[in-house]
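Removed: one protein chain of the complex. Kept in place: all other protein chains.
Every chain is named by a letter (A, B and C) in the order it is written, and numbering of its residues begins at 1.
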Amino acid sequence: MTTTSSKLQGIIPPMITPLCERDQLDDPGLERLIEHILGGGVHGLFILGTTGEGPSLSYRLRRKLIDRTCRQVNRRVPVLVGITDTSFVESVNLATHAAEAGADGVVLAPPYYFPAGQAELLEYLDHLTRLLPLPLTLYNMPAFTKLVFEPETVRRALDNPAIAGIKDSSGDMIYFHRLQLLLKNRPDFYLLVGPEELLGQTVLLGSDGGVSGGANLFPRLYVTLYEAAARGERDRVEELQDIVMHISNTIYSTGRFSSSIIKGLKCALSLEGICDDFMAEPFHRFRQAERDSIGEHLEEIRADLAEATLAP
Amino acid sequence: MTTTSSKLQGIIPPMITPLCERDQLDDPGLERLIEHILGGGVHGLFILGTTGEGPSLSYRLRRKLIDRTCRQVNRRVPVLVGITDTSFVESVNLATHAAEAGADGVVLAPPYYFPAGQAELLEYLDHLTRLLPLPLTLYNMPAFTKLVFEPETVRRALDNPAIAGIKDSSGDMIYFHRLQLLLKNRPDFYLLVGPEELLGQTVLLGSDGGVSGGANLFPRLYVTLYEAAARGERDRVEELQDIVMHISNTIYSTGRFSSSIIKGLKCALSLEGICDDFMAEPFHRFRQAERDSIGEHLEEIRADLAEATLAP
Amino acid sequence: MTTTSSKLQGIIPPMITPLCERDQLDDPGLERLIEHILGGGVHGLFILGTTGEGPSLSYRLRRKLIDRTCRQVNRRVPVLVGITDTSFVESVNLATHAAEAGADGVVLAPPYYFPAGQAELLEYLDHLTRLLPLPLTLYNMPAFTKLVFEPETVRRALDNPAIAGIKDSSGDMIYFHRLQLLLKNRPDFYLLVGPEELLGQTVLLGSDGGVSGGANLFPRLYVTLYEAAARGERDRVEELQDIVMHISNTIYSTGRFSSSIIKGLKCALSLEGICDDFMAEPFHRFRQAERDSIGEHLEEIRADLAEATLAP
Partner (left out) sequence: MTTTSSKLQGIIPPMITPLCERDQLDDPGLERLIEHILGGGVHGLFILGTTGEGPSLSYRLRRKLIDRTCRQVNRRVPVLVGITDTSFVESVNLATHAAEAGADGVVLAPPYYFPAGQAELLEYLDHLTRLLPLPLTLYNMPAFTKLVFEPETVRRALDNPAIAGIKDSSGDMIYFHRLQLLLKNRPDFYLLVGPEELLGQTVLLGSDGGVSGGANLFPRLYVTLYEAAARGERDRVEELQDIVMHISNTIYSTGRFSSSIIKGLKCALSLEGICDDFMAEPFHRFRQAERDSIGEHLEEIRADLAEATLAP
């Protein structure tokens, strides 16, 4: 990431943030989690995103997480830091801190309180990148920000050398195809997708990889799926895609709210003994009934993985 | 606000934040603006709300604005401070600072990145109010937060003695009537409305007043309208309502985006020589064409005010 | 309605459609229902609207309902007929039938499958009214049609002499105020509101009345409320508003779906012995548990009405 010669590709997990109580990092859990994820062969690490509950954390905690993560990763893979904020100045502050801590890039979804127009969004990016010490990845997340990076906006953002790639979490494959067309002549600009249910097919279609939440839990699965797709092995992709859907339909679908994915991931990581499942307000961890259910699903998925000759 | 004996009622303007450049308060403008607003006879002052571009400002600037405002107001009217945030801890931090600066209350819309459920929202309020040093006003603003305080949630929040009132900016009058029913036996709990187009009628219906953005510009108009409505003077209400609609259809409707209201207010205040119209990212001030148009509308509205024997 | 000298004002109930099975009118129920409603002193009758399940009925049944209703009403009050349709030609066909049957006006919400633009909507109205044999009432119902009659569209529609008024079911009071401003110089053009929770206040503000679903059940209540509001009797309005809210919070809020209002009304009318509560697909009548609950609420509301010296 620090030079344009090494384009980001592969699996860059959006790391959950291990907490042991309000505004307190679970320090040993964080260390174990990073080693667990890196042990799966991932190609980068993205902290303070949606899955990382970034917007729910205090700035103090965000800075501490940046410091600890960069130190623990110790340049084994690139570290990207989410700086999405409603305040331009706080985004810059976080980016500055990330650079000082040794991070490799920053990730920004549009400011999400006031709904801006596309012209305003472009100007925002123009102003912001002048002040950023690290390359920027755009983060398209309309469900939570109420604002999409429209294809024409992305096209114009391509002229900005400070913008290195885009992560699309819209789940909109027509949008994906429009982005791909825009990027035909820009092999250096990477396109990653958020929803892991779409990882296999988008890599088969030529994208650069995924920011797959499930790689917190089963990093090897997503790395193997990415590699199979990058090599065009459709049968292997289909086999692993079924496991990804199994995870999506169980671990992520326990409970009724939009927070189910993060709750499910944290609960499963807690059951695996990796880190605590405390959640930042406004959410709380699963109670025992859901926890038992997640535990049963983990058994099934471990069996799936064994059948696919994949260690968890 | 500091004791339960003095219920908040009347016009509590959501103050715009005078800026002279990015992350810089327009200090003399702020002083003039506060004196202009208080000179109109308002009953309180609300800073760091939506109209105040609260979520777009750095925490440093928010704290400075709280300090300066409280000092300048000097307890002539109650000062309410917006602490809406996606981070629970930062909301508490701001509230603590507001109390130390001498503010009288805090105002909170739901955390607005992750969409929470109503049960989660109630628990959030329960956890938060235990840590708040000042009474809390709920702020219902579904258009920007994606989350409504449902009537059943408000009903249960009434049992929390730390919650003093609610400001409803939904514009939904059926919701308003449901709130009024809930508040029948709670004369101490205030109900204020956001959209100034609804000020007259909601006060006629028994609400406690309004958080009217236009009172930045024409405080006397809204105070007079409130007083006429509180006395049941329907003809006077109707006369002044026409001026309010005139402002809404001109000053607030120049430009195409959701930011038009704030841009229009800041532009008009700049034309009046009160303060700068610089805006925090992602917005920028009106350009000359819109500025000229706002200037012409100001002339018309001044004529309206003169006809209604109201000084601007 | 047939001449411009008699402007429509007051309570024009949106009549439910009594059915005894699929595609079968409950003929004696229809007769009783019309007499029950007219006995309450209403000022008109609106059939085949949303409350009348108009879009769910076959055209054969719609024509039959028009014929039976016009014959039974026999010009005691004006009859308005809903002709909202996705097909322009079918709207014209229904309007032609309504005129032949002796109806006094037609009511049209925008075509609701394809989302049209405002320019397209205006052209639609222009084309349609050339072929309509009866005056047209616009019906603003964005929740179901996905399309609002924007104020500028209404302003331009005012130039069309075939358009006699507008019924606003948006519940958006800011929109209502914008319409009122537009209608300042058009005393012949009527403005009615849909949600009965807003009847009292909008008539106090100068509107012409309401299309109140509850007037199927308690016509006298809504007529009395309208008359009190038209005379400016705020205390009486407030007293009756509480009963309206009681109905809204009980009869209309049993069950979870958007169909609750119609189901509740039909169930209550069945309990009162007026007509069957069969519903057109995709809905079905309440089951016994909900029916019992509605029965209890009816008792409470009858007590409310007695206290307000109103016969049901």
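Everything that follows uses one rule, which is that contacts are C-beta pairs under 8 Å (C-beta built on N, C-alpha and C of every residue); 3 or more make two chains touch, one makes a residue touch a chain.
Quantities reported herein were computed from a predicted structural model and do not represent experimental measurements.
Asks: Based on the whole assembly, the unshown chain contacts which displayed chains?
Replies: When the full complex is considered, the omitted chain touches A, C.
Asks: Of C:Gly10, C:Gly40, C:Pro78 or C:Pro111, which sits in contact with the chain we cannot see?
Replies: C:Pro111
Asks: Among A:Ala99, A:Leu205 or A:Ala308, choose the residue that contacts the chain missing from this document, as touch is defined above.
Replies: A:Leu205
Asks: Check each of A:Glu100, A:Asp242 or A:Asp292 against the chain that is not shown and name the one that touches it.
Replies: A:Asp242
Asks: Out of A:Gly41, A:Gly102, A:Pro115 or A:Gly171, point to the residue that touches the absent chain in the complete complex.
Replies: Among A:Gly41, A:Gly102, A:Pro115 or A:Gly171, only A:Gly171 touches the chain that is not shown.
Asks: Considering the whole complex rather than only what is displayed, give the residues of chain A touching the chain that is not shown.
Replies: That gives, for chain A, the contact residues 171-174, 177-178, 181, 195, 197-198, 201, 204-206, 232, 234, 238, 241-242, 245, 248-249.
Asks: Touching residues of chain C against the unshown chain: what are they?
Replies: 22-23, 50, 53, 55-61, 86-90, 93, 110-117, 120-121, 123-124, 127-128, 144, 146, 256-259, 280-284
The rule is simple: only the chains that are shown with their structure count from here on.
Asks: Averaging over Cα atoms per chain, report the distance between chain A and chain C in Å.
Replies: 51
Asks: Just the number, please: Cα centre separation of chain A and chain B in whole Å.
Replies: Those two chain centres are 37 Å apart.
Asks: Got the chain B residues that touch at least 2 other chains?
Replies: none
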